[in-house]
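A protein chain is absent from this complex, but the other protein chains hold their places.
To keep things simple, chains are lettered A, B and C as they appear, and every chain counts its residues starting from 1.
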Amino acid sequence: MGIPLYWWLAVAAALFCLGLYGALSRKNAIGVLLGIELMLNAVNINLVVFWRYITPQALTGQIFAMFVIGIAAAEAAAGLAIIIAAYRQRDTVVVDELDMMHW
Amino acid sequence: MLSEFAFVGVLIVFASLLPIAGLGFAWLVRPKKPNPIKKSTYECGLETIGGTWVQFRAQYYIFALMFVVFDVEAVFLLPWAVAYDQLPAYALIEAVIFIAILALALVYAWRKDALRWS
Amino acid sequence: MGFFFNLTPFVPLFPLLAFAVIILFTHRNNRLSSNIAIGGITLSTVIAWGIVAATIAGGERTRTEGWQLSIPWLPAGTSVLDIGLAVDGLSAAMLFMVPFVCLMIFIYSQGYMNLGKANQDPRYARFFAYMSLFAAGMLGLVVARDLLFAFISWEVMGLCSYLLIGFWSFRNRNTEDHIDEAQVDRAKKAGLKAFITTGIGDVLLLAGIALLYSYTGTLTFRELFQPETLAALQQQTLLGMPAVTVIALLIFGGAVGKSAQFPLHVWLPDAMEGPTPVSALIHAATMVAAGVYLVARTMPLFIAGFDYTSAPALYWVAIIGAITVLLGATIGLAQDDIKRVLAYSTISQLGYRMMGLGLGGVVVGIVHLLTHAFFKALLFLGAGSVIHGMEHGHHAMSHHAPGDLAESREDESFNANDMKQMGGLRHRMPRTVWPYLFGTLALVGLAPFAGFWSKDEILGEAFVGWQHTLAIDHHLLVWLAGTVGVFLTALYMGRQLALVFWGRPRHQAAAQAHESPNSRTVPLMILAGFALVGGFANAPFLGSPLHHFMADIHQASHLVNVAATEFNFVVAGMSTILAVTGLLAGWLLYRNYQAGQVEPFKRYLGPVFTVLERKYYIDEFYQLAIVQPVVWLADQVFNFDYRWVIDPFVNLVAAIGRWAADISGVFDSVAIDTFLVEGVARAFNAAGRWLRYTQTGRVQNYLLVVVVTVLMLVGLYLYL
Partner (left out) sequence: MLTNQMVQILVFVILTIMTLGGGLGVVSSRNLFHSALFLVLSLVGVVGYYALLDAGFLAVVQLLIYVGAIAVLILFAIMLSRGLMARRQHQRNEQWWIAALVVLLVFVVLLVVLGQVDWPVADEQALLSPNVSVGQLGQVLLGPYMIPFEVISVLLLAALVGAIILARET
């Protein structure tokens, strides 16, 4: 393999941090969800990279990545439904205003 | 391995370059004399009403949701279908259970009239 | 006939029910209440006489073993205290007298308490309730199978005596305008005096019962009087004496209280403060008879192992009896109150009974109790009749006063009980005087009246006993005391008759007194009949029937001399001569007594008379020797408690405590409340106020915290 493992990990880390930043800083709930999708992809990259570089004979990494993608789909579906419901109820998707647990 | 995807990469490059080249050429040769009628959305004369960013109906979302679910189902069933002749008999039962559970989802959506296009 | 035995529980139960019904339901209806009381005692009388008849018919076995009923009552540890009823010859003899005399007194009371008249007693119904309870107590004692039930009945009587003697402490002065505050006060004190004085005896009795139970484990008379039980009791030693003697003396202590023997006799004369029927009831049928009956009932305990020096229980009974005979009779000489004379007479006659018992003669004691009950009830009811007559006379006098005695109209010194204000009443009250005379003759003991037989039996027994030994022992003592007592009795009764019924009226009330109605005179006449013939029940020439009837009961213990006393002409003749002499002397001396004169006894006896008049200063002595020291001690205790030590100490402790509490309170409010409690609360409140800003409700804040925390954990993991 021509590309060092570290590069992959660094890229995945960068993507994860971008997603994390999005989840932490976006005002819009859907924006937060987008950040989470990025983080999930970063994780998936890691899973596949570790499969490719460390245990190429075992399929665990790819299977896990598949499950993650499936779960991400369910998460996106449910999360977006929640956001839509919250928007209907409160007329906003600004996370700061969705503070029903507020003191 | 990479060479197998090289064709895809070349295709993507060409598929991207062709419209860019066409649009760029048109951009170079077009006259630049805008007027209100020319800038209207529909030059046939119909006035647009309201903003362009209209709100979609939630039903679209439901359809997209159904699509996502069955997309995932298809993705998970594909390995099973490919490996079907190498798999033991019980794998069929597993797959049937898998399909049956998601069929339940379909039945539920149906019962809730989520599939009706109104 | 035997089925009457099964009705025995109803004998005390009917008066008890009458009491309950009157108190609970009918006390607003006076006539109904008194009728219920009379009905209750009538039913009791009927059943009791049925029982008596059944006992007579049942023969010797019934009289000795009788009839028994036992009810488990109190579980006491491993054993169960039973209470029960029993009837034997002794009970039957009492059952003949007690309910009947009570019935007579009840009937008399209905008139005496002025039923349906304007001056009817305001607590009329209550009076009959108490009387019923009193009768129930006495009847319960008579049919008691064991000391426990006997003691319960005994105490019921004690309560009733208190309630009835003090009955007029609540007297309504609006209706009884001549009753002054002092009399109300005397009634209160008399009730208390009776209760406390007899209570002293009751404590001794209770101690005796407790001792008996601890030694034998039973209180049933029959089991107690088994020869082996008595023998076992003799073996035990207590206070240097056989236990049985100590127990007997303790029981006798109870009897001394109830039967007004010296030195606890002081309550009985004061008991005159109660209504006259109460006096009759106490003196004849119930209270004072109870003590005598109890001693007779427990006689085997007295006789067991009798000895002058080591086990002198019986001896003491005789001595106390002798002292009481002389004491009562001599004081009786100097009293002016008609009822007080009778009261001291009762004390004296009670002494006779105790003397009889002290000779081991159950029968003679009880026979005298029975005869005395009839004629003393008769005398008291007669006295009540006289007093009522006097009060009526006083009433009439103040309403339409004749001229020459008008100055005494507002006479504050009028006392309806004072014999010295009476005189010549035989003309005013012709139907009272004859029964009264019968009663007097019976009391004095002239043949053929009841008292003659019963009294001479005692004297005869003593004389015969003395003849056997010719020693200076209690037989001689009893005979001498009894014989002197006969003379004294005759003397004071002669004085009383002369003062009340002979001579001329010494007060206008006496001059205007009039006869009591039939409701009072008929019971008098019935009782007079008994006073006349009652003695024949045990007359020696008829074979002493009562003697056999009762003596059988203690045959089982083989301790009592069951031989009937022979009629002794020496004794009888001597006492008859003395009685006639005394009666005549009293009558002659007082026949022409005038108001304001120094009375004859006082002329002849001088200072001795004063001593007698003041009742040997016994009350004063008690006042000085017991009451005042007790009061002084109580004062000192009070002072110790309230003024000097306890209370000041308590107050000091309290002050210290309060001071400490103040400090503590300040500490509490400042240090604890403000700093600790409120401080903690404030701290948490402030912390909460500040920390709540961390609870923004914003997911992203939380997520940031999570990230930072994970970062810190990673840092910890890597560099520590």
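Quick note on the criterion: contacts are C-beta pairs under 8 Å (C-beta built on N, C-alpha and C of every residue); 3 or more make two chains touch, one makes a residue touch a chain.
Note that this is a predicted model, so its numbers are computed, not measured.
**Student:** Need the list of shown chains touched by the one chain that isn't shown.
**Tutor:** The chain that is not shown is in contact with A, B, C.
**Student:** Contacts of chain A with the missing chain: which residues?
**Tutor:** Touch set of chain A with respect to the missing chain: 1-3, 5-7, 9-11, 13-22, 24-28, 30-31, 33-35, 37-38, 41, 44-45, 48-49, 51-57, 59, 62-63, 65-67, 69-78, 80-85, 87, 93, 95-96.
**Student:** Please output the residues of chain C touching the missing chain, sorted low to high.
**Tutor:** Its contact residues with the unshown chain are 698, 700-701, 704, 707-708, 711, 714-715, 718.
**Student:** What does the interface between chain B and the hidden chain look like in terms of residue numbers?
**Tutor:** Counting over the whole complex, chain B touches the hidden chain at residues 1-2, 4-5, 8-9, 51, 53-62, 64-69, 71-76, 78-84, 86-87, 91, 94-95, 97-98, 101-102, 104-105, 108-109, 112, 114.
Note that in this section only the chains that are shown with their structure count from here on.
**Student:** Could you grab the centroid distance between chain A and chain B? Build each centroid from C-alpha atoms only and quote it in angstrom.
**Tutor:** Once rounded, the distance between the two centres reads 21 Å.
**Student:** Quick one: chain A and chain C, Cα centre-to-centre, how many Å?
**Tutor:** Computed from C-alpha means, the inter-chain centre distance equals 107 Å.
**Student:** Express in whole angstrom the distance between the two chain centres, defined as the mean CA positions of chain B and chain C.
**Tutor:** That pair's centroid distance is 119 Å.
**Student:** Using the touch definition from the top, which residues of chain C touch two or more other chains?
**Tutor:** none
**Student:** Taking the complex as given, what residues does chain B use to touch chain A?
**Tutor:** 58, 61, 65, 68-69, 71-72, 75-76
**Student:** Any idea which chain A residues touch chain C in the complex?
**Tutor:** Residues in contact with chain C: 20, 23-26, 32, 95-96, 98-103.
**Student:** So in the complex, the part of chain A that touches chain B is made up of which residues?
**Tutor:** Residues 66, 69-70, 73-74, 76-77, 80-81, 84 of chain A touch chain B in their complex.
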